[in-house]
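A single protein chain has been removed from this complex, and every other one stays in its place.
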Amino acid sequence: MPEAVVSSRLHESSRPGAADRASAEASGDSFGVEFVKPATFLERARKHRIFVFSSVMLALIIAAAIFAPLIAPHDPYLQDLAGRMTPPVFYEGGSWDHILGKDGLGRDYLSRIIYGTRISLLIGCIATAVSCLIGVSLGVAAGYFGGRVDMAVSFLLMIRLTLPVLLVLLATAAVVRGSVTGVVLIMGCLLWDQFAVIARSTTQQIRAADYVRSARALGCSQWQIIRADIVPNILNPIIVVITFEIASAILLESSLSFLGLGVQPPFASWGLMIAEAKDSLFFQPWLIAFPGAALFVLCLGINLFGDGLRDLAGGQGRV
Amino acid sequence: MLGFALRRFSLALLVAAAVSVIAFALLRLSGDLASALAGAEATPEDIEAMRVRYGLNRPLYEQYFDWLNNALHGDLGSSFYHMEPVSKLLMEHLPVTLTLSVLGLMTALIIAVPLGVLSANNPNSVIDRFSLGLSIVGQALPNFWLALLMIVIFSVTLRVLPVSGGSTWAHYVLPSVVLGIYQIPPIIRVTRSGMLEVLEADYIRTARAMGLSARSVLFKHALRNAAIPVVALTAVNFGNMLSGSVLVETIFSLRGIGYLAYESIIRIDFPVTQAILLMVSMIYLVMVVISDILNAWLDPRIRALHA
Partner (left out) sequence: MANLLEVEGLTVDIAMRGGPLHAVRDVTLSINRGETLGLVGESGCGKSMTLLALMGLLPKRAEAKARRLLLGGRDLLAVSKAGMSEIRGSQMTMIFQEPMTSLNPSYTIGNQLIEVIRRHKAVTRAQAKDRAVFLLEKVGIAGASARLNRYPHELSGGLRQRVMIAMALMCGPELIVADEPTTALDVTVQAQILNLLGDLRREFNMALIMVTHDLGIIARTTDNVAVMYAGEIVEWGRTSEVFAAPKHPYTRALLDCIPVPGRVHAGQRLGSIRGTVPSLQGELSGCAFRARCGHARDECRSEHLGLNSSDSLHDFRCILKPKELVV
């Protein structure tokens, strides 16, 4: 080979383009399998066993919360001091009338557990809604406008992360003692950090994308861009964060109620029920077993659901 | 390197200042402290007397700077309930919480890091599913419930460990484990995802191509580079554990900072509450600065950048 030959690079080949595929298929001559159609969200969702399982679990719990007055066998606030500490049906002395027994004030435990779903879900969801609103607004603003706005939000974020959440929550809850609204609002004002972080980074990515730049070149206003381009595209990751934050908020509320600074008696918060049962730990262990198990099952369901959602929304494979 | 550290430090100071304002404002503004202090049956004169006695009638900013000034000189005021200097109380209660946090964190690291590494190396294997399962279960478990359950199992049924108090080392086992369990899921996840990313790197391919043993590839080459997010997480978690220890300490009757905080909140002993909020925040900030510096040092490229 003459030395003068310019060494050339073979042109990079790409995967079969649509035109090649079409012509190959048209001539009835294709070398191998050409194209696999991606499945829709529902199709993939149905195959994801954990997602299906957790969805069913959550649906049942939510149904229990909504239809509590219909399915609870007794009034959860009705006291019966004569029959206090009746054990559950599978212990000696229990009866089918009160399947999970009665607590220290003679109230039917099963009914209280069922009504507890209302409190946990309500507080968890509303607190998360508030924090989502705050966090996403801050995050999108920081990610979209950048510069000083970003610096300010990042500073706020650092402050928020530095504050010990549980302690601040305890301190402020003590002040609004008894007011569930107060507790929910305070939780909402404290739990927005994950939303802000995710909203900010996602917005930054979207903002740098070409289609946003062309929208600006076309003269679209900031609001139009935020509404049309940014918000729809941050939905996916934000929804995943929402599920995990709800579980977080539920556990936080139960911790608060356990320490006596959250939901007050006679309401049936699971955390409060565990606190009330703390002293009977040794002789009536079922009193702490059931509410704790309820908390565990609910949070597990939510977390599994969120994990499944993240798998399905984020493409193939686990993170 | 020094410039980098200084910049981190000054940012931390700014945040610390902001936090001190919040810690202060939180309590002064949350209702009328004087009437809360005076009690339910107080007359207006009693409340007014309270106000004067504790200097609550002065303008807020004056109260703040007064407090800040004292705090910087080491005087955090006096506890209303214990009638003792707050700093003394803090120093008495801090060792317990520190011990718990360190033990808890060590437990979590010893369990979670190897699991994360092995899971990343064998995705979708038995050990990966086990780690993921442990992760999911650990995060859904209410830690105060877990604490009570463990008391029932280990102290009552098996009688292996004591129920409460803090006199012997055995008293620290259950609380540390409970505190640590909550840290395990995030550490597993961060280690696993960090390792997954690092294991795709070209230099890992080189290490394998040179025939290095799996242990060397994983723990010497990969983990060193994946450690950065784990270090950051651990430092942050340490700060969080101090506040999370409230539940554990109250259940196991350990006289730590968390217990002190809870007690002070119930008894409206706000000098103590304020001081604890401030102290925990400061510790968190210090941990963050340390972890930033540690991470910069771990990566020779960043180290060279700031040298």
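A and B are the chain letters, set down in written order, and residue numbers restart from 1 in every chain.
In this section, a contact is a pair of C-beta atoms (placed from the backbone, for glycine too) under 8 Å apart; a residue touches a chain by one contact, two chains touch by 3 or more.
Every value quoted in this text rests on a predicted model; they were computed, and no experiment measured them.
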Touch with the omitted chain, as defined above, among B:Phe65, B:Phe130 or B:Tyr203: B:Tyr203
From B:Ser10, B:Asn70, B:Ser213 or B:Ser253, residue that would touch the chain that is not displayed: B:Ser213
Positions on chain B contacted by the hidden chain, ascending: 201-203, 205-214, 216, 221, 224-225, 298-301, 304
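Just so we're on the same page, only the chains that are shown with their structure count from here on.
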Chain A and chain B, separation of their C-alpha mean positions in angstrom: 23
Of all residues in chain B, those that touch chain A in their complex: 11, 14-16, 18-19, 22, 26-27, 30-31, 123, 132, 136-137, 139-145, 148-149, 151-152, 156, 193, 236, 239-240, 242-244, 246-247, 250, 261-262, 265-266, 268, 273, 276-277, 280-281, 284-285, 288
Chain A to chain B touching residues, read off their complex: 155, 158-159, 161-168, 170-172, 174-176, 247, 251, 254-255, 258-261, 271, 274, 278, 281-282, 285, 288-289, 291-292, 295-296, 299-300, 302-304, 307, 318-319
